[in-house]
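With one protein chain removed, the remaining protein chains of the complex are shown where they sit.
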Amino acid sequence: MSRIGVFTCHCGENIGATVDCAKVAERTRNVPGVVHSVDYKYMCSDPGQSMIKEAIKEHGLTGVVVAACSPRMHEPTFRNAVEEAGLNPYLCEMANLREHCSWVHEKNDATTDKAADLIRVMVEKVKHNTPLHPIRVPVTKRALVLGGGIAGIQAALDIANAGHKVVLVEKSPSIGGHMSQLSETFPTLDCSQCILTPRMVEAARHPNITLMTYAELEKLEGFIGNFKATIRRKARQVDEKLCTGCGLCITKCPNKKIPDEFNEGLGKRSAIYVPFPQAVPNKPVIDKTNCTFYKSGKCKVCEKMCPTGAIRFDQQDELVTLDVGAIVLATGFKVMRTDKFPEYGYGKYADVIDGLQFERLASASGPTLGVMKRPSDGKEPETVVFVACSGSRDRAKGVPYCSKICCMYTAKHAMLYKHKMHHGKAYVFYMDIRSGGKDYDEFVRRAIEEDDVKYIRGRVSRIYEEDGQLIVKGADTLMGGEPVEIKADMVVLATAVQAQDGSEELAQKLHVSYDPYHFFAESHPKLKPVETNTAGIYLAGACQAPRDIPETVAQASGAAAKVAALFSRDELTREPVVAVVNRLPAPTFSYCVGCFLCQSACPYQAIEAEEIRGRDGTLIKTLAKVNAGLCQGCGTCVSTCRTKAIDIQGFSNEQIFAELMTL
Amino acid sequence: MADNFFLPQASLDTLFAALTGDGRRILAPTDRDGRTELNPVTSPGDVAKDYLQTILSAKEAAFPKVERLMSFSTGAGSVDLKDAEPSAVPTVLFGIRPCEASGFKALDAVFNWDTRDRFFNARMEALAVIGIGCTRKDDACFCTSVGGGPGSTSGSDILLTPVEGGFLAEVLTEKGKAMAALAPEAFKADPGLEKKVVEVPVAFDQPGLTKRLKDRFEDGIWVEQSLRCVGCGACAFVCPTCVCFDIVEEADAKGGHRLRTWDSCGGHMFTLHASGHNPRETQAQRWRQRVYHKFSYYPERYDMLGCVGCGKCTRACPVDMNLQEHLAEAAQA
Amino acid sequence: MTEPFEPKITAFVCNWCTYAGADLTGTSRIKYQSNVRVLRLPCTGRIDFMLLAKAFARGSDGVIVSGCHPNDCHYTSGNYHARRRWMIYRDLMDFMGIDTRRVTFSWVSAAEGARWAELVNEVTTSVRELGPYTEYKELALTGVE
Amino acid sequence: MDLREKSRQLLENGDVKAVIGYERGTMGARRPAFIRKAERADRLVFDEACAQNLATYLTRPEVRKLGRVAVAARPDTLRAILQLMAERQVKEENVLALAGDGTVELGTAQAIEEHLATCAKELPARDREILDRLSRMDRAQRWAFWQAELSRCVKCYACRNSCPMCYCGHCTMDCNRPQWVPVASHALGNLEYHMVRAMHLAGRCVECGDCGRACPVGIPIHLLTFNCEESVHLQFGQRAGASSKLDYALSTFRPDDKESFIR
Partner (left out) sequence: MKIGYYPGCSLLGSSREFDESVRALAQALGLELVEVPDWSCCGASSAHVLDHRLALALPARILAQAEAAGLTEILAPCAACYNRLATARDTLEKDPALARDIEAVIGQPVTGNVRIVNVLEVLDRFRDVIPGRIAKPFAHKVACYYGCLLVRPAKVLKFDRPEDPRSMDRLMAAAGAEPREWNFKTECCGAAFSVTRTDLVAKMSGKIVADAVRHGAEAIIVACPMCQSNLDMRRPEINARLGAEHTIPVLFITQALGLAMGIDATKLGLQRHMVPAVMTPAAV
């Protein structure tokens, strides 16, 4: 038989003014199951709380109802008080007499009756409350960072400096990401390599960071604090321990005709290669698709030349499993290719290049060693046209959003071109200039005023090649829409920033949702920009949306802070308001019939299959099971379940039904 | 001591008027969208024309599908109970078939076996039965195989047997006499006309079956027969002699009442224990229980059968579990 | 003279938006009629359609079901599932002749305190005009001998 | 070659452990039959009068123990099999559907889906007549119609137990903590039972009409589940029994589901 204590609060005048608290307390004494019912001016005050604690001990209460303000306000307060008195906190409920009754109704009998009703509702609920204990989940204090660009490096460094182990996984042979391809960065024109390389080295040498380059995530299981990640370490065909990075194999490799991905196809590289001179780790990789040995079985020059015998042609991919507590997604972005532009010749014209290719042309470590040479015939372009918003803000190209960074890097490109070719003519076709960052607009003004870059406000309708030159047909909307035709030697398209290839498959492996453009979806655009809906997985950088370097670094530190907070405790405690699928003795084992209609209703993929096997191993039933680590307690599964096999602790069917039956 | 009379078709009106005049409700088979259902009637015209029998049995009049046994209310810390008074309206069951009429004695056997069921007895007391012999049968009928017949008088206060121009009225009981007395002019002298009653062949040797059932408990025949049974309660609820019931409270904080409702041994939860154990786990065990209860335990305990051979269960069954066919099969094999 | 009919309204609301909205109505001291009794559930996705049926069986004359606006759900998709359920259940209620004018479905966010008061007043007034839902209240006793 | 010959062949070479088909019943009726020995195959008959949806037996523990079974399948039966596969109650390798005149072997979900594409589906005349009448009624008349019909319900659960999609061992009706739906078959108990059953079949009912046929007192309760199923199809475009991959309307959603009544 339940022994419930009801404590009605006056809340000063807030409740007492319109609700006759004494009468309510008196009436509540007659409710079956109530053994103690008092009212007091301030229940949330210390004397108020101690009244509850004493009553629990004195009357041996099995349930407490505090009739005061909204549970969203003081539920934690009263539950702690109840816990201090030795009663399970989840046996305490609050009736909302203030916000839902006294403050919103006139002073009359109906209001006092309503207050009594609200208390009886909670008394009936408490009779069905069961003691609950916070869910304790151990936390593996090691983080996994996917993506070795500036976002991944920054996040890894911050987590490592917070004293936790980090595994930094990068798909390509070296960390550095797109930033390592840039020549100089806006708005300060810092040389990208100079500010990035130290961070890459710091990451490589940090005792808490394990670097896994030329590796990808194969599979992820588990949940927050208890992920099991399987990483595929692709075979480099080079033994990293023996290799000293001397580069002899690279110089001696006869096959040097392979388009260099790092130089965006403008330069050539050998079959055994290191992406770029400052690569970290500076260990080469054999490109099996183009290496002569793998195609015809002959050559092996690199093996002969290697002073330490580090070449391993028979090396196989290796699968490594890691226990990690949190994951930071920093997989970056890609740039739309020029062959997506039919109006500009479907990528036929060699001298129509994209932003990254221009970066390589302008970069000292690029294929032209920083000298402006156009890809078709290597001549120095006298006139260069930069086309902003190529693909971005264009629904027909499927990219209605603004890529945010192109206005700035286009101004930078024009400036770099003019610095290298003072007499050259630079035109920029733009719609609007978006330069909202610190010192950003001043940077663009400098390009226009000091470096004489001609900004034409209008779109380019068509580019076609004529007598070795590119005819750029556009319009100048500030001059009454006058058609403009420029004979250019080279055209740079500031193409749209898009989600990395394979981001959809990666999101599905991690059960992270993504937006229609395959950028990863943040939990809340304003309040939780670095978290995802999957507990324990965080976001950093352009994999979430187009982003420049300052914001990426800030977000990476934000994600690292979240991880550090998670790792600050040995155990993760979570509200026990989660779903549970009932279990019964044999032969039924559960009311669940294994139809799994609940599984697709769960936004957190918290429902798994559990196989019930007999002693001899034969499969008897497959039942649904809730992973308490992932379940957030929304209850959508409960109202989907036909056999009422699944229920939410704290808002169970019996509790809600009991509440409804008192009305 | 049956005295026989001749009741002309035309004077049914006077009989009905007399009965309603005496404050009695008359229930009779009526036609509703091609179904024959027991409903209150006021004149012979309302009675169904050329019907076989009703879908649900007339046991409704004595053992309704839902009835209140008692009610209670909780005051300030106290509870007061109130017995329900059975709504025993004086009723005449007109036009039910001899098989159903003979069913009441099987109900009575259980309702008065130990404790006298106040509700059932009150309704039976207020009930009078004017049966009509059968001029039609179908393949589901097997009354003659269980001691009954199209002209059997068992359970009827007055049995009307169709004859040329009206009915042979056999007044069989005191209640019958009381009803006849209400409309003496309707009951003419019995000219001894020839009874027009349908022929119902005997389908199986019932005594032999009852004896053979004793050692057939573990026989595989019950599994074979019940494979198609879906385990619903249709056969039990239409059966004039099925008497099982469930008791349930419907209440809230202020009070409520206790209800008795029909129940069926065919259902999967009928013998489910709170522990999860179920002595009758499979449908075969439940089907066997239905047969044994009526053809083995009833004779053993009440020296009568728990079945009147009306065939309602066969007609109502979604998968045509023909009781007569299965009993015949069990009797021979 | 019998007392004037005061409708009994039951409201099922989600904890993160409409319940918080109702709290805001309180803190803003916006008055509304006291006929409604509010039951708190974690999410509209948790509101079983049987709760609505039970509310009428318990004698409610009107029912309100309210939660976060689409795309605002604290659990990302609870309200989307609820909306589908409401669409089908409302069709079924209407097909069976249950008075769907007595059931109000709405989205009220945590910032729409005034709108909650307005909604409760509107529903209470319109249900008062519809009168008590006697045909539903009598069901529990109809067919009991 | 007809169903009998096909069943004898299947049983003889052990392809299946049993053939679930139809046999002659009382007064010309057809009823489900379980043939486990080849020589009993000639009891089978497969014609227009065979109505029951045999898929309801596939979820029986006794049938599951048998292993692979063949089922004489009308289009509704095939749809039920697909839906049961989608809800993981029946394994593809455990059922061989015998469609068409009973000789078309459909051993895989894909084969069933392709065969189903060729089957039309239309509402029997009697149902159309009632639905037509109902559509012309106002709310109060519809309430009166269903109250009159449901007053005859005795809760024998023939509709639930003959429905292929009602395979839950512990149904909401069997739940007593809390007692969601009253056990008694008074007006409230009947209304809530049939309302809950219709909702539980929304997006799952293959519209075979077996529940309507099974009702001993002839209540057209199949129209309730048909209404829910059509409502799901109209508003969400999904239809039960269309494929063996789960696509349950009430546990999936589209952000742009259109409705006109939420304020």
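Which chain is which? They are A, B, C and D, in the order written, and residues in each are numbered from 1.
We adopt the following convention: contacts are C-beta pairs under 8 Å (C-beta built on N, C-alpha and C of every residue); 3 or more make two chains touch, one makes a residue touch a chain.
This one's a predicted model, so the numbers in the text were calculated from it and none came from an experiment.
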Notebook entry, point to check: When the whole complex is taken into account, which chains on show are touched by the absent chain?
Noted result: A
Margin query: Using the touch definition from the top, which of A:313, A:401, A:464 or A:517 touches the missing chain?
Written below: A:464
Next item on the list: Would you mind spotting which of A:343, A:377 or A:452 touches the chain that isn't drawn?
Entry: A:343
Margin query: Counting contacts across the full complex, list the positions on chain A that touch the omitted chain.
Written below: 342-343, 345-346, 348, 464-467, 471
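Rule of thumb we're sticking to: only the chains that are shown with their structure count from here on.
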Checklist line | Winner on C-beta contact pairs when A-B is weighed against C-D | finding: C-D
Notebook entry, point to check: How big is the gap, in whole Å, between where the Cα atoms of chain B centre and where those of chain D centre?
Noted result: 32
Checklist line | Distance from chain C to chain B - Cα centre to Cα centre, in angstrom | finding: 46
Item checked: Overlap residues in chain B, where contacts from two or more other chains coincide -> 65-66, 250, 252, 259
Checklist line | Residue numbers of chain C (touch at least two other chains) | finding: 49, 54, 58, 77, 81, 85, 140, 143-144
Next item on the list: Spell out the part of chain C that touches chain D in their complex, as residue ranges.
Entry: 49-50, 53-54, 57, 70-71, 77, 80-81, 83-100, 104-107, 119, 135, 138-144
Notebook entry, point to check: Considering the complex alone, what residue numbers of chain D touch chain B?
Noted result: 25-27, 29-34, 52, 56-57, 60-62, 152, 154-158, 160-162, 169, 174, 182-186, 189, 210, 213-214, 216-218
Checklist line | Residues on chain A engaged by chain C in the complex (per definition of touch) | finding: 70-73, 96, 98-101, 103-106, 110-111, 114, 117-118, 121, 513, 533, 577, 601, 603-604, 632-636, 638-640, 648, 651, 653, 656-657, 659-661, 663
